[in-house]
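Left out: one protein chain. Kept in place: all the others.
On to chain A.
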């Protein structure tokens, strides 16, 4: 194994990961657990069967204050943030003047402020972008004294309710400031696995204590980034940097649903002219689910071909889905090949292998909507 760079950052749970026997890898500047002794496949299946605890403290947590915060943030995202009631969370994206995606993020109306969770690899750029564009008295506060963990899986609610009974009533994409095991946390009923579950923002100095308490529950196993990736791919969720980036628009990325009705009418976000034109007239390509026939996985950058052998697209995330028990992928194809049921070929190691365009997700979402 290659030596880690000395400058890698550590999350508040680093010592716990090492103690649990995690294999640590550099990820977005952090030394992160890619898997524990249970292994990627076992961790994936455990999360779908019971509950898994993920350290996602590498992600950025930001608070926006100031009375104009909603209108100012709406300049940078295509979502309707004004309509978000206190305690509600929305998935969105920062777009740029080209109509492409700078990052995807979670936006919560935390009452007196907006609470944002942004990607680790993008957070420095996102903060520069926000500071440069948010005016009219909006203040950006980087929250670097809190860890972030996710508890995901069908038993997540039962487990967390033992430490904070009120979390049982939270609905999917809702937020509350709740004491969990006596620790002041921000709890959102969300995640990135397709399962019911929570993301829990906890003060750094109490993070390990809370993680140990959750891991002591018999349903809970520690889950690494490897299974986080296979879980989100089965759930059809985008990984920024793979499936969406500054070369893809939200329309191409099949994220039309994040462009809310009022914003479609009013525009007023970066790249709105391009994005709204694509909404009206269609884009040339689209992100789709791709199911390889047979057992060979097709990884990112695998060319997608039509039946004449012409390249019509590329896989952006591909691997093995332990719950599906077979290879799964997503990627971009020319719009005329984007309909589910379309037969395509994947060029893996010089061989064209049959595959089919399919609906996402591969594993059904099991969110708690009340």
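In the analysis below, a contact is a pair of C-beta atoms (placed from the backbone, for glycine too) under 8 Å apart; a residue touches a chain by one contact, two chains touch by 3 or more; residues count from 1.
The rule we apply is simple: contacts and distances are computed from a predicted model.
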UniProt names the one chain left off this complex as which of "Sulfur carrier protein ThiS", "Glycine cleavage system H protein", "Electron transfer flavoprotein subunit alpha/FixB family protein" or "Phosphate ABC transporter ATP-binding protein"? "Glycine cleavage system H protein"
In the whole complex, of A:85, A:295 or A:369, the residue touching the missing chain would be A:295
Given that one chain is not shown, which residue among A:226, A:289 or A:331 touches it? A:226
Considering the complete complex, of A:13, A:40, A:183 or A:220, the missing chain is touched by A:40
If the missing chain were put back, which residues of chain A would it touch? 1, 34-35, 39-42, 44, 226-227, 229-230, 295-297, 299, 319-320, 322, 327, 349
